[in-house]
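Moving on to chain A:
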Amino acid sequence: MNEILIILFTPLLAGVLAWAFDFRGVREVIGLIGAAVPLAYLVKLYPAVIEKPVDYALTVGGFTLQFQLGTMSWYFAAVASLVGLAMAFGLVATSRSGYDWLFALMSFTGVLGVFLSQDFIGFFLLWELMTFASFMMVLKRNRHESLKYFVLSVIGAYAMLLAIGILYARTGALDFETIRQALIIDVSLGTIGKGETILLFTLFLTAFGVKAGAVPLHVWAPGAYSETDQSYTAFFSGALSKAGVYGILLIYMLMGYKLYAELGTFHGHLTFAYVIAWIGAITVVVASFLAVLQEDIRKLFAYSSVGQVGYILLAFGVGSPLGFAGGLFHVLSHAIFKGLFWLVTAAIILQTGRTRFRDMGGLAEKMPFTFAMGLIAVLSLAGIPPMAGFASKWLIYEAAIQAHMPLVAGAIFLGSGLAFAYVVRFLYGVWFGQRPSELEDVKEAPLPLLLAMTILAIPNLVFGVAPGVVTGYINRILMGDVVGGDYYRLVTQTGTYNALLVSTALVIGLAIAGLVYLYGAKARRVPVTDTYQSGNPVTEEFNLSIRRNFYRPLAEALEFWLRYSWDRFYERLAKLSEDFADALRQAFYNGNVQSYSWYLAIVLLILALWGVL
Partner candidate 1 sequence: MNAFTVLGELLVLLGTFFYFLSTLGLIRMPDVYNRMQTSTKSATLGSLGVIAGVGIWALGTDFGSAAWLTKTMAIALFLLMTNPISAHALIRAAYKRGIPLWHGSVVDKYAEYLEKSGGDGETPEGGGEE
Partner candidate 2 sequence: MISVYYFGAISLILIGLYAVLVKKNVLKMLIGLSIMETGVNLLLVSIGYISGRSAPILSEGIGPNQAVDPIPQALVLTAIVIGVATTAMALSVAIILYGKYGTLNVEEIRRLRG
Partner candidate 3 sequence: MIGINVYLILIAIATLLSTYRVFRGPTAVDRLVAVDIMTTITTGLMVLFALYYRRMIFLDVALVYALLAFGGVIAFARYMEGGL
Partner candidate 4 sequence: MGEVSKASRYLYTVIILFLIWLMLTASLDPQEVGFGLLLSLIVAAFTYEIFTTGGLSNLHPRRIAYMLAYLPYFLWAMIMANIDVAYRVLHPARPIRPGIVHCKTVLKSDVGKLSLANSITLTPGTITLDVDDDNYFIHWIWVPDEALTGDEEEHVKVASENITRPFEKFLKVIFG
């Protein structure tokens, strides 16, 4: 049995088995094994992959499906497998249904397949498998959101299919390597014109942008991420969205030269990369603003996820090796911290049944371990050293500065600020402050979920303290010394980040703070009902608290912009097209056979005119 085949299809097989033997215990064991195997085999294959790529080919329906485990696909697959394993542990706690296991693991296979495919048929097949499975996860819980996700996914998929078709028609190939070479040669041949190149780029960008949740194709993401099992969202947002990001890299790999040749540069910067960078920047800013304004923790993290993937796009859009390095690093960091976030969220929802800030508070005491995990995630996301999130963001920032893209760099800053704003609210709103009386009996999350969180928390810390481990591997992917330094130190042309130093300082600082907290004055407990403002009861209209409309002033400031909602725009578009469809069929299929005879006569007339003229 080939290892690649095992890596790819064990999760799917496990999913099917878990669905077939849908008994408590059995399905969980099968599912966990299925989710663990890919990681295990990836680890096992690591030495081989470092040496040279591992290949595997499969023939289906007259098409040859090629798979390859190279340095880059190993990286993406490893990230996905890590999150996938965590998801599996999470599911043990949060799900009671074989249906969930089936589709969660199916999407696992899909994601791995996308990363490992070396040709478009396999890529597309597994891409669709991944989409379909994740869609089924949403469909079970919310038809409206699933429909939105579905429609956008289908649009993306068909855009990709069309692009694949065009590429096949022009190059006669479906495998990446041949296409890449053909497109390089085509720069001199010129069979693919500028228009068609732009079309291809747009189609791929649409296809991958949807999955990555890039603005304005992001509208499905908040709903889909929140309307499913939150353990699964860890994977959905942590790993599955990376498929879109991976696609952007694919554009570079396959078409980079061709796009450069056709579109040239803009202000000394690759034009097409510029587009990607700006899409990333806009995604970061828009999603971060929207995240700040959410009242539901699921929605908050959903928007946050969108924003964070925007960072990666932005990094890739910079187009420099350092940009790629930063982006790739952020793929890992985002996967682990956002995965962690979603698992924490899963724990909160599982234990409290609440999702909105206004219903929560003071949970740190009740769920200390979960709180600790949440804290790690918050620090990592907010980009506070020495977490993995800081290292990757720092690299991205450096890359943007080096590429002389101040506005883009500004977006990174703004995004970070906003991220800080919303994680602070999460931190305080959920964990600290007054605890609603209904939440007195809340217990710590169950063990599998805690294990799941641990699986993702450890790399956050490890790669935060030793980012050089990751950058070392990324250098291998990029085939060059892009990021210098050692395990603890990152060195670029313009700066150095010593993670060990920062960590040491932080640990000392925390120790001092802890001492102060432990030995300082005790805080006085105040019941929720005791909240007064200047001696007057709080009015409903303007009740600003950390848990309720905390950022309402911001919302009011942004009122003009908030009136324009992509969501509503799409909905209106959908309604419009449905109305159009209705009008069309009522007008054309009007039931009168005489009209129908006229259609025939008109076709004859057209034929006649065509013949006569």
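Simple rule for what comes next: contacts are C-beta pairs under 8 Å (C-beta built on N, C-alpha and C of every residue); 3 or more make two chains touch, one makes a residue touch a chain; residues count from 1.
Selection rule: all candidates are chains of the complex that A comes from, given by their letters.
The model shown is predicted, which means the values in this text are computed figures rather than measured ones.
For chain A in this complex, the touching partner among the options 1, 2, 3 or 4 is candidate 2.
The part of chain A that touches candidate 2 in the complex is made up of residues 585-586, 589-594, 597-598, 601.
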